[in-house]
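Input: a single structure, listed below in structure tokens.
Removed from the display is one protein chain of the complex; every other protein chain stays in position.
Presenting subunit A:
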Amino acid sequence: MVQEDQVLDARGLNCPLPILRTKKALGELTSGQVLKIVATDPGAVKDFEAFSKQTKNPLLEHAEASGEFIFFIQKA
């Protein structure tokens, strides 16, 4: 299990807010640190994969539990 350094609660937010908040939160981390994001937007799954690929911040893990999508993104 990945250990996060910071958590971003993006529940209830819709596109593109989860991505924009994630970008901002990653800006406050240092390289190698991990951000955990909790979202409820079903579109977030594809969006976070795309965000990770394009910004080169690795998506370490993602999971779904009871309507919530959890992502662990490491700051490159």
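Worth a mention:
Throughout what follows, a contact is a pair of C-beta atoms (placed from the backbone, for glycine too) under 8 Å apart; a residue touches a chain by one contact, two chains touch by 3 or more; residues count from 1.
The rule is simple: contacts and distances are computed from a predicted model.
For the omitted chain of this complex, the UniProt record lists the protein as "NADH dehydrogenase", which is one of "ABC transporter ATP-binding protein", "Penicillin amidase", "NADH dehydrogenase" or "Response regulator". Mapped onto subunit A, the footprint of the missing chain covers residues 12-17, 19-20, 22-23, 40-41, 51, 54-55.
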